[in-house]
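Taking it in order: structure first as structure tokens, then the write-up.
With one protein chain withheld, the remaining protein chains of the complex are depicted in position.
We just call them A and B in the order they show up, numbering each chain from 1.
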Amino acid sequence: MKKEVRRETKSPMEGFLRMDRIPHIWCPGCGIGTVVTSFADALKKSKIDLDNVAVVSGIGCTGRVAGYVKLDSFHTTHGRAIPFATGLKLANPDLKVVVFSGDGDIFGIGGNHFIHAARRNMDITIVCVNNFNYAMTGGQVAATTPLDANASTAPYGNFEFPFSLPYLAEAAGATYVARWTALHLRRVTKSIQEALAKPGFSLIEVITPCVTLYARRNRLGDGLNLLRYYYDKTVIEHGADTRTLDISYQGKLVCGKFVDKERPTFLDAMDEHMIKILGDKYVRYGD
Amino acid sequence: MVYFGNVKPIKGKIHIEKDRCKGCAFCVEYCPKDVLELSEEFNVKGYHPPFVKDEDECVYCQLCESICPEFAIFVTIKEEEEEGEKGESRP
Partner (left out) sequence: MKADPKGVLTGSHYIDGDYAIAEGGLAAGCRFFAGYPITPSTETAERFAERIPYVGGVFIQMEDEIASIAALIGAVWGGKKVMTVTSGPGFSLMMENIGLACMMETPLVIANVQRGGPSTGLPTLTGQQDMMQAKWGSHGDYEIIALSPDSPQECFDLTIEAFNLSEIYRVPVFVMTDECVGHMHEKVVIPPAEEIEVVERKWYTGPKDKYLPYKLDKDGIPFMAKAGDGYRFHTTGLTHDERGYPVINAECQAETIPRLSDKIRDNADKIIMTEEDQIDSAEIVVISYGITSRVAIRAVQMARKAGMKIGTMRLKTVWPFPEKRIKQLAKKVKAFVVPEINYGQVVLEVERCASGKAATYHVPHLGGWVHDPNDILKVIKEAAK
């Protein structure tokens, strides 16, 4: 039983979290909590009205983020957070919609939805926590698992070639793509700020320690060992060619902001086109 | 303490939610002033939470607060707290 402690001051995260659900379910050394703190910081610094922010998650460890943030939040089905966010944004374009989900959820089962939302330049921000496996279900191999890494469904090592997420995002048409690790706290915050302020489809990939599954199965140690690996092997190259960003097992991690370009969003393109074709007869969306 | 004109180094006061800590030691490792260390005591879950080894060295960089995955540690500015302000000591 926790003793009731009289506090003179409260943690600044308490206004942002559903405190009746804390402590959260993530493992010791898991980086998701860190990414949530970076996210909260970004929202604070952006001075966005928090009533206007909606968080949509899929299924998985990172999917649980929706349940812990004190915003309008939706914990949807596996892989379908992005189309859900699409519908939410199109129904209320004033909302800032953030999809907070994991690599397996967004790029495995949700891969098709990712590329189409990027193609359409939906005005949503994706924070993808990449821990290189399907953690919640026990550490199975994912589309991002590096070659030769161990996973529960690749017990002899992974022989499948993984995605390079920034490469995929750029090819699909995303207008803002950045990759950091959970250790790059302030840079993750800055990237999320920039993505929220920028209309269009943004992806921020955050490489995060997964101690209980990925690190354990690969004998990589605990959270600190993984953070030290990030520190040692990260190279920051803003604007790097996304074709060169593959991650080999325990290899170099090229981080930075790779894509930051302008393209009309889905709703802007729709309005512009319909006005051109229908003129005065077009009832602009929202009227 | 050396004063350069009106510049005074900020000092931080660290608050630790011991029972929420899961002993990951991120704060200990990445504190730039080496202010924290894992204690020998156990919290309710059986982890070793950190303790403030050297309170005077904290410069309010807030890195421990940003990196903690458990939302279990945060910093307030020390000077203004000593002046009697309660809980409003964050810029």
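Some points to look at:
Basically, contacts are C-beta pairs under 8 Å (C-beta built on N, C-alpha and C of every residue); 3 or more make two chains touch, one makes a residue touch a chain.
From a predicted model like this one, the values you see are computed outputs, not experimental measurements.
Put simply, the missing chain touches A once the whole complex is considered. When the omitted chain is restored, the residue from A:F74, A:Y167, A:Y231 or A:Y249 that touches it is A:F74.
For chain A, the residues touching the absent chain in the complete assembly are 18, 20-21, 50-52, 54, 56, 66-67, 70-77, 80, 83-92, 94-95, 112-113, 116, 266, 270, 274, 278, 281-287.
Criterion: only the chains that are shown with their structure count from here on.
Note on chain placement: the centre of chain A and the centre of chain B lie 28 Å apart, centres being C-alpha means. Contact residues on chain A toward chain B in their complex (touch as defined above): 1-2, 7-14, 17, 22-24, 26-34, 37-38, 41, 183, 185-186, 222-224, 227-228.
Put simply, chain B touches chain A in their complex at residues 15, 17, 19-20, 22-26, 29-30, 44, 47, 63, 65-71, 74, 76, 81, 86-87, 89-90.
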